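Just passing along the structure, written as C-alpha cells.
Note that this complex is displayed minus one protein chain, with the remaining chains in position.
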Amino acid sequence: MPTPQFFDAALTESLALFFLALGDDELLLGHRDSEWCGHAPILEEDIAFANLALDEIGHATYWYELYAGLVNENPEQIADHLVFERPWKAWRNIQIVELPRGDWAFSVLRQYLFDSAEVIRLEALARSSYVPLAGVAGKIRKEELYHLRHSRAWIQRLGLGTQESQSRLQNALQSLWPYTNQMWQSVPGEDRLMEAGLLPGSQALQTIWLEQTSAFLRECALTIPSTPPLILNRTQHTTHLKTLIAEMHSVFKLDPQAQW
Amino acid sequence: MDTQWPRFQVFVQSKSGAPYMDVGSVHAPDAELALLNARDVFARRPESISMWVVPVEAILWKTSQELRQDAEFTGDAHTIQPENTANQPYHIFCKFKQAGTHEFVTTVETASASAALRQAYQSLLHRQNALSWCIIPDQAVTKSDPNEVDSLYAPALDKTFRMSTDFRTVSAMRAIKSTPNENE
Partner (left out) sequence: MDNETILQDFEERIARGEKIEPGDWMPDEYRRQLIRMISQHAHSEIVGQLPEGAWITRAPSIRRKMILLAKVQDEAGHGQYLYHAAETLGATREEMLEALLAGKAKYSNVFNYPTLTWADVGVIGYLVDFAAILNQTMLARCSYGPYARAMVRICAEENFHKKQGQDIVIRLAQGSPYQRAMVQDAIHRWWWPTLMMFGPPDSESPNTATLVRWKVKTRTNDELRQEFIDKIIPELLALGLSVPDAELHYDERLKRWVHGPIDWEELRQVIQGDGPCNKERMEARIQAHEDGLWVREAMIAYAQRTQA
C-alpha cells in the first residue's frame, strides 16, 4: 500500500522503525517460547506455551507487514526477508526477549511483563490516526488479553504457591526487572509521531504499567527490585542474540536462493 | 507427592444454539486453569464458542447396561423417595449414537445426581435410545464468559495453517504426474 501522503520522509522513517522494532520483539519472544515445546512441566503447558509462541510469531508478521507498507516492500515476502536475511546486529528488539529461556519461572515472568506492557500499549495504539496501525493493534489485542489472563494466573499461583516457587519467581524478577525500562524507551522521533496522533507517548504508558504491574506483583508476594534500570539502545545486543540468529538461520543459509 | 493435577471434564459448544458436547478432559490445578487449558487443548481449531469444565469426581456416569442391571431404574418411579435436601439444577447429557459422544439434553431440579438421573430416565421421551448418561451438578460447572469469545475462541479462525486445506499437495502431485520426470 502506498505511503500516506501526509507523512514526510522523517515521519515515515520513524514510524517504520517503530513497526520493525515491535516485530523484532514479538518474533524473538515467540522464538524463545517455542523452545519449551516438549520440555514444559506438564503436557497441558506444552500445548499452552506453543500457542503463545504461535501467537507472538503471528503478531510479528503483522508488524512487519505494516513496516513493508511504509518502505514500499512486498508485504508477503517482508517477514522472511527481515527474519532470515538480516545479521544479528541489524535487529532492533529490546534485550529482554533475546535472553535465554531460563527456568519456568523466568519464562513465565518474562511473558507476563511483556504481555502486561503490550496490552497497555495496544489499547493506546488502537486509537492511532494511522488506520492500518489501529487495525493491527485491535486484532492483536484480542489475543494479548488471553495471554495476559494466562500469565497473570501463573504468576499469582507461583508467587503464592510454595517457598520454592516464590523464591524462583523472585530470582527471575531480580534478573528481568532492570530490562523492563527498555520496553518504554522513546522511539526516535516520538514527539513528532505523538503530535501527528500516530503513536501514544511512552512515558505516560510506562507510568500506568509500573503502577499496575508493581501492585500485581506485590499481591503475588514478590518484592519489586531496587536495582537501577539498564539504559539500553535497540541497536545494542547480547551474544545471546548472535547465537539465536545463527541457529535460526542455519538451514536457510544452506541455500539462500532456494524455496523452502 | 508429585501429581499430574486433578482432572476436569470438558464440554464444548461449537456454535450458537448447538448442545454442549463432551470432548474429553484436561489436567489442571483449579477451575480457572482448567478453562484456559481446555481452550488450548480443544479450541486450537475453530470449533468452540463456549466451554464448560467440571471436576471429574462431580460427574455421575451410567451406561444403559448399568441402568438395566440397577433395580432402581427398572422399577416404578413412585416407589423412589427423594432425599430430604434442597433442590439444585443438574444437567443431563446423553449419548444417543454408538459412535457419538454425550450431548446436553436438559436440566432438572432435584436433590441429588442419582435423583436427577431417575427423573430424567422416567421423563425423557426417547430414553430407550440413550446409550449412556452423564449427570452434572450446575454448581460444579465453571463456564467460559460469553463476553470473552473474542479472546478465547475467535483467534482460532485466523490460524489457517493448521488446516489440511491450506496445502495444495493434491494439485501439486497432479501437475507433477502429468509432466515428464525431469530427473530421469
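Going in written order, the chains are labelled A and B, and every chain counts its residues from 1.
Here is the rule we use: a residue touches a chain if its C-beta (ideal position, glycine included) is under 8 Å from a C-beta of that chain, and two chains touch if they have at least 3 such contacts.
Given the structure is predicted, the values throughout are model-derived calculations rather than measurements.
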{"item": "Chains in view touching the one left out", "value": "A, B"}
{"item": "Hidden-chain contact residue, picked from the options A:Leu43, A:Ala90 or A:Ile231", "value": "A:Leu43"}
{"item": "From A:Val119, A:Leu160 or A:Val187, residue that would touch the chain that is not displayed", "value": "A:Leu160"}
{"item": "Residues from chain A at the interface with the omitted partner, ascending", "value": "31, 34-35, 37-44, 46-47, 50-51, 53-54, 57-58, 60-61, 79-80, 83-84, 103-104, 156-158, 160-162, 164-165, 168, 244, 247-248, 250-252, 254-255, 257-260"}
{"item": "Chain not shown, touching residues in chain B", "value": "2-5, 7, 23-27, 29-30, 33, 41, 44-45, 61-63, 65-66, 95, 98-99, 101, 131-132, 159, 161-164, 166-169, 172-173, 176-177, 181-184"}
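The rule we apply is simple: only the chains that are shown with their structure count from here on.
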{"item": "Rounded Å distance, chain A centre to chain B centre (Cα mean)", "value": "36"}
{"item": "Residues of chain A that touch chain B when the two form their complex", "value": "42-44, 47-48, 51, 54-55, 58, 142-143, 145-146, 149-150, 153, 157"}
{"item": "Interface residues, chain B side, partner chain A - complex", "value": "4-5, 26-29, 32-33, 36-37, 39-41, 44, 148, 150-152, 154-155, 158-159"}
